[in-house]
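Just one protein chain is left out here, and the rest sit where they should.
Coming up: chain A.
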Amino acid sequence: MAVSASDIRSALSLPSSSTPVQSATTAPRKYQGQVTKKPEGISRELYALIGPSAPSLVAHLAKPRLKQKPNFGSGGKVKWEWRPFRNAGRTDSLQLGHWVKTTDDPDAEYSFAKYNVQSQSYTYSQEEYTRFLEDKDWTKDETDILFNVVREYDTRWYVVHDRYEPPPDSPTRSLEDLKDRYYSVCRKLIRNRPWAGDEASKAQLLNSYQFDKDRERMRKDYIASLEDRTPEEIAEEEALFIELKRLEQNERKFKKERDELLRTLLGIDSGLPDIVAEEDGLSALSAEGFKKRKKNANEIEIPSTPSNIISLGPPPPKRAQSAKSAALDAQNCIIRVEPPASSATKITHAPVHLRSFKLPAPKAALLPKVTQALTELGINHTRLVMPTRENCARLESLIEATTALIDTKKVVDRVEQDIRVLRVRLGRASEGAEEDGKEGTPMEVDGGAEAGADADADADADAEGEVDGRAQSILSTRSGRGRKQSRRSMSVSSIGTSASARVGKRQKRG
């Protein structure tokens, strides 16, 4: 203990020693002497009290340092700034802002835009409706309204059911009715539209639109009844369930005990299969176990209950075609088709033929168009390089798809014609109205129908071009003439100006 005399004197408040020089030197030295280097980890006074060589000191010093606060990657500071951004998933161009690190790439797409997934919506044309979507319970109007609502609310059925508003006379539709109609329409469309890709993927897609109305209703009823149970009922069910489990357990225990008993009584040859490998896998793996199993399987019929290990039962009942004969068939180029069940029609034998004789051909009416379409794609449908069964089938589906396309184009043309007629009639109907109105509608309407017809009053050529285009539909010549007259009045002045301008130019050149 390093207690110096000066410490004692100061503690006891004694005057300094008699030798003043000594005291003078000690007085400053007192402080100097006292100011020893502060030891690590503990205060100076404590060190003074304990002393340098105490074992507790060592222990104290050896105490591990507390962990520093972990540095979460931003050892340096990160600056954040407010940036406006656009969401690619939005249809309007609303610009919002958010806080983003300055180091972030400014051109990167909004990372949440990709989650804006739209589900596949189905639309159908009038033709398709009349061809295969008719239903006795549903009118076309109702179906149209339903599809619009479903598309609007993204097949969220509870919302759809709420917002679905059929025209006044129709029956009230439950949620299952709506779903049923929607899914059956989708299935019919998938089945009847030409499909790119193989049959398997088509079947998969069809499956995804499965909907069984009765099962749905039953399921919902079950769930509802499940929810509506009173607490007593719930308690009763639980009790029954527990009891059932207990009974099963007991039964299993009894069975095991009985088997064991029998085995011990009758010896190994009791005819019972060995211990099931539930609890004791080791015994099952023993060689003895194997031999016994084989013997038992050969001797006895398969016992109904316990043996679940090896089912060396009779082979599965003969399937229609084993794998071996399928390979043989393929090797021999044999295709088996189901013979038609009804033999009412006299079975005429199809004579031998070359497969290229039976190439699928499009219907005569559309033949030239189909041929033209296919030659554009580089396919010659009269001759195949390798007319195998698969290729012929592919050609057939190709011709089918082409025919459907040509049909659709025809219908489009027809509808286009109807639209033109209607527009003319509308134009005529509002002829009695103000001139401006008439100018307005036919002009803008025609702007849509004939590309390049501008409301540019300076060029005469424009008026001519329009008349040419009009010549196709006879009905519209009347309004065309009317328009031409009005435009001529406008262009007369322009003729004057342009002619004079031209003349002027000529004079200049000359």
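The rule is simple: contacts are C-beta pairs under 8 Å (C-beta built on N, C-alpha and C of every residue); 3 or more make two chains touch, one makes a residue touch a chain; residues count from 1.
One rule holds for everything that comes next: contacts and distances are computed from a predicted model.
Participant: Can you work out the missing subunit's protein name as recorded in UniProt? Choose among "Protein AF-9 homolog", "Exosome complex component RRP41", "Electron transfer flavoprotein subunit beta" or "S-adenosyl-L-methionine-dependent methyltransferase".
Facilitator: "Protein AF-9 homolog"
Participant: Which of A:87, A:139 or A:430 sits in contact with the chain that's absent?
Facilitator: A:430
Participant: Which listed residue (A:125, A:208 or A:264) would be found touching the missing chain in the intact complex?
Facilitator: The one listed residue touching the chain not shown is A:125.
Participant: Since one chain has been left out of the picture, which residues of chain A touch it in the full complex?
Facilitator: 123-127, 193-196, 328, 331-339, 347, 349-356, 373-374, 377-380, 383-391, 394-395, 397-398, 401-402, 404-405, 408-409, 411-412, 415-416, 418-419, 422-423, 425-426, 429-430
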